[in-house]
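Apart from one protein chain that is not included, each protein chain of the complex appears where it belongs.
Chain lettering (A, B and C) follows the sequence in which the chains are written, and residue indices restart at 1 in each chain.
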Amino acid sequence: MGQNGPLLSLKNVSKEFYGNVVLQDVNFDLHEGEILGLVGENGAGKTTLMRILFGMPVIAETGGFKGSIILDGQETHFSSPFDALDAGIGMVHQEFSLIPGFTTTENIVLNRESMRPSVLNDAFGVRMSILDRTAMKKRAENAISKLGVKLDADMLVSEMPVGHKQFTEIAREISREKSRLLVLDEPTAVLTESEAEVLLQSLRKLAKEGVAIIFISHRLQEVVEVADRIVVLRDGLAVKDVPASGVTIKDIASWMVGRSVSSDASRRDETKKYGEKILSVEGLWVDMPGETVRDVSFEVKQGEIFGIGGLAGQGKLGIPNGIMGLYAAGGSVRLHDKVIELNTPAAALKAGMAFVSEDRRGVGLLLDESLDWNIAFTAMQVHKQYLKPVLGGLFSLRDEGGMISLCKEYISLLDIKCTGPKQKAKELSGGNQQKICLAKAFALKPEVLFVSEPTRGIDVGAKKLVLDTLRKYNKEYGTTIVMVSSELEELRSICDRVAIIDEGRIAGILPPTADVAEFGILMAGIKDSSSAKKRAPAAQEAPNA
Amino acid sequence: MKAISFRNRSFVVRSILVLVYIAVIVIMLMTGKRHTILIDNKDSEDGSILAIDGMSIQIDNQEAWEYYPGDRDKAVVQGQRHKVRVEILADGKIVETAFRVPLNQDMVLLEVPKLLAGVEPYLRPFTVLQEQASAPAVDTPQSIQFGGDAVVPPDGSPDAPPAPVLVQ
Amino acid sequence: MRNLKTFIQEFGWPRIIIFLFLVSLFVLAPFVGVRLDASFSDVLNRFGQYAILVLALVPMIQSGCGLNFGLALGIVAGLLGATISLQLELRGFWGFFGAIAFATPFSVIFGYFYGKLLNKVKGEEMTIAMYVGFSFVMLMCIMWLVLPFNNPTMVWGYAGKGLRTTITVEGYWLKILNEFLAIKIGRFFVFPTGLLLFVGACAFGMWVFLRTRIGTAMTAVGSNPDFARASGVSADKMRTTSVVLSTFLGAVGIIVYQQSFGFIQLYTAPSPMVFPAVAAILIGGASVNKASMINVLVGTFLFQGLLTMTPSVINSILQTDMSEVIRIIVSNGMILYALTRKVKVSK
Partner (left out) sequence: MSPKKKSAATLFSEYAVVIIFLVITVAAISPSGLSLKYIIQELITRLGRNSFLVIALLLPIYSGMGLNFAMSLGAMAGQIGLIFAVDWSVAGWQGLVFALLIGLPIAVFLGWICGKVMNKAKGREMVTGYILAFFINGIYQFFVLYMMGSVIPMRNASIILSRGYGIRNTLNLESVRQSLDTIFMMKLGGFDVPVVTLIIIALLCVFIVWFKKTKLGQDMRAVGQDMAVAEAAGIPVEKTRIVAIIISTVLACAGQLIFLQNMGNLATYNAHDQTSFFAAAAILVGGASVTHASIPNVFIGVILLHAMFIVSPLAGQNLFGSAMVGEYFRQFIGYGVIALSLVLYAWKSRKAIFNSRSDLRGGAAAKGKDEGGQA
């Protein structure tokens, strides 16, 4: 194993999904016992890169990838994750893949249990052999010791603290026979500081024993502490590949987000006046799986476009979902100083708030129903519009005519490409579906419009149109818009103020023209290096322009 | 001897198991098959052999019964090989022989007088013609799933039909 | 050719096989000496008997509660209504509509608690619905013995207490709907106009309900619960309403069935009534979360047609009564086919 050639090297790997390029000729090498820190914004291509390395079927299904992966000098093609596992590449995902009812040992050696042949083997096949529990325990314990942590080998995973679960999963990956490369995807996301510290210790210990590690995290100071080399991905390009020594967090942050500020941001007119305070949120917590909001307070003025950014999993999506009552939430939300009852979507809608959900196909649309249905439904349910009373108001029927005219109106207004109001929603393209969701929200004539990831997964042309529609509605009808997006450029081009969420709290609120690196720092949840303990204080609302 | 690779070792074991499986079925059939033996104490057709006046016959180790001329009785036995022990009441002579019942022959006729006289075919297959057992009229089996409207019940019979006995 | 393929894809092979099988039965009938008009009139009659029981399944399917294996609750409510109407010796239309009136409060109460229960146990609803239904039917068996009914035509001869297993509706409201404006053609063919009108009215009522605000909300909850929640619709309230509606229609359905069949069947009779209804709506083309009026009408006609034709035609061809076996295989096969279809949630 001593040869000095790289254990793994990627030669101009690139990948595109349905036309938009996700990775552009990424090159980097990785030597034995080296820890490589891989950083980048969401959508920069980190996950896709790992999927290629790990041979996930989704890559082959979407047309495979260009370039080559060289392991130990020969080019390899993994058709399934099991090939990668056999080649000694282990992967630890963010969400645990452990069997709750099994003990640590059973999880570590899952499906690779050591067995003693039993009498029924010949008759009924190898799976009838008896498990050799002592050998299993021994294997588990030496994997745990390799990690250098104390884990009780017989404790049930369901009764384990979160940190132990993470170590169990890592122990499982390194307990494979020839595990040489370990990929960790956001391992410290769910750990407390002390647990993260112990994890980094064990990763260094593993590296000394010759295991190469790819460490993906958005906590930049952890990357700087543990990595030997850092690769920064931005929009599918490996923009930086530098040894870690001497690199500061500020550099990484700016490399991560450092795109030249796109031109159309500059035409924002400064003369925009805002009315008085319309929406104020105090101490909001939202229990949305994967997007937990811990304590958020902010205020939005009438006619303003308020942006909310931040990395995935930090809780920015939780805010609109919580306020609109879709997920369990607490704290106080006031519209025109009138308290909005939480946890009941009907209350938020009746008060004049509307929400375009990030989960377009899951929450936003009735895929099997026609377009007029989709657009008029919420208005019908909330404001009892588009209904015609029958038998003297005894009950009311759907006003099919009214719904069709409403739908036609929005088809022309938002230039939705479709065959007509009666077409099924599932037959439309991503961009047009998003416009239907927007039309559904506009039909409510809301005072405050929450828009979540409006441009995710749609082509560039449609993106521009959606943003223009939002601007037009804000200018002509004065609708206050709260826009949540992981596309920092988009927020900076359309919003009047941008708040960055980290760990379920507001890390800071910046004017769109603020320097990119400042955004990067807030997103990375940088604690100013001096007092590492306290979370970044909720910066006071920076004076705009 | 080259170690038989795992694959064809299990093939060998499996084929043995199949043979054993079939063998057990045959053994069960042989030992478990039930036959009925009709025991006769009648004069032979041509009158050459006369019925014995008073004897006790015991099949295998079942109870011994006394037979008088003109008697016929049956013994239900299991398996193929059986022995019969005849004791003539008059002079206490005991005759014991063993005999085999063919497998697929359900019922055989044992003519004891011929047996005692040593005339060979004392054991004859006996096929009873199955008079149509008066099976109860076929009421379509009432599966609990479709009892509903399949059968129109008689108009409100006065006494309640017993509830379907679900639990034996 | 392409749309034939999509039609087959959409309609599903088993349904086509059943349809062709039924048509062949109708074609074969005259050759085997089975009177076509008599069997057709029988099919129509049974169609009318069962249609509303099948219709009762629509609300719960639409609101995403799945196939209502607990329909027995509605049927029991209907039995209660019918027995009370007989107890008060109401006759003619008064008797029939009195039975429905008495059944309504029971069906609403049963439906309400049954709905609340189903909301608590999302997932495996169908198994739980089935066993709640069965245990409730058994509980009612005890009630039939204990409740103070004393109309002589209903109670046991000797004991004078406890209801008979089958009670005739003769003299009260037997075939009250069937005879209403009935058209007789020749000796055998009777067109039960009243019955079919009533069924038509219920089906139209359901069609209209699905067009109302609540009906639309219910359909939305069925096809995408998150969408409905996001539009301010309380999924649980809609599901409970659909269960109450389904139970009520079950009660009406059993009463319509009894007036045409001629007997009120108590004790364990309701349990086996559920599977034919479920099989019928599935044969009609309904899926586990979408059902329309066409599914109900086509399904009931196909299924009942099958049940009336197989005994007469098959028996005379094969001289054996295979109809029970065919019924079990076809209807359970249909339910199995629907259960094993991946719920095509178009993502």
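Simple rule for what comes next: a residue touches a chain if its C-beta (ideal position, glycine included) is under 8 Å from a C-beta of that chain, and two chains touch if they have at least 3 such contacts.
For clarity, every value in this text was computed on a predicted model and none was experimentally measured.
Student: Taking the complete complex into account, tell me which visible chains touch the one left out.
Tutor: By the stated touch criterion, the chain not on view contacts A, B, C.
Student: Taking the full complex into account, find the residue in B:15, B:31, B:48 or B:62 that is in contact with the omitted chain.
Tutor: B:31
Student: Sort through A:113, A:235, A:299 or A:409 and give me the one touching the missing partner chain.
Tutor: Only one of A:113, A:235, A:299 or A:409 touches the chain omitted from view, namely A:113.
Student: For the chain left off this view, which of A:58, A:99 or A:390 is in contact with it?
Tutor: A:99
Student: Out of C:16, C:36, C:109 or C:142, which residue would touch the omitted chain in the full complex?
Tutor: Of the candidates C:16, C:36, C:109 or C:142, C:142 is in touch with the missing chain.
Student: Touching the hidden chain in the full complex, which residues of chain C are there? Just list them.
Tutor: 69, 117, 120-124, 126-128, 130-132, 134-135, 138-139, 141-142, 145-146, 162, 229, 267, 275, 320, 322, 324-325, 328-329, 332-333, 335-336, 339-340, 342
Student: Tell me which stretches of chain A touch the chain missing from the display.
Tutor: Missing-chain contacts on chain A: residues 81-82, 85, 97-102, 106, 110-111, 113, 115, 118, 126-131, 159, 283-285, 287, 289, 292-295, 325-331, 342-343, 504-505.
Student: Hey, which chain B residues sit against the chain that's not shown?
Tutor: Per the touch rule, chain B residues meeting the hidden chain are 21, 24-25, 27-29, 31-34, 78, 104, 106, 130, 132-136, 138-139, 141-145, 160, 163, 165-168.
As a convention for this text, only the chains that are shown with their structure count from here on.
Student: When the centre of a chain is set as the mean of its C-alpha atoms, what distance in Å lies between chain A and chain B?
Tutor: Whole-Å distance between the two chain centres: 77.
Student: Let me have the rounded angstrom distance from the C-alpha centre of chain B over to the C-alpha centre of chain C, please.
Tutor: Once rounded, the distance between the two centres reads 52 Å.
Student: Where does chain C touch two or more other chains at once, residue-wise?
Tutor: There are none in chain C.
Student: Taking each residue of chain B in turn, which ones touch at least two of the other chains?
Tutor: Not one residue of chain B touches more than one other chain, so the list is empty.
Student: What does chain B use to touch chain A in their complex?
Tutor: By the definition above, chain B touches chain A via 9-10, 12-14, 17.
Student: With touch defined as at the start, can you tell me which chain A residues reach chain C in the complex?
Tutor: Residues in contact with chain C: 324, 326, 345-346, 348-350, 355, 357, 359, 361-369, 373, 377-378, 380-382, 384, 387, 395-398, 426.
Student: Help me check something: in the complex, which residues belonging to chain C touch chain A?
Tutor: Against chain A, chain C makes touches at 208, 211-213, 216-217, 219-220, 223-224, 226-227, 229-234, 290, 346-347.
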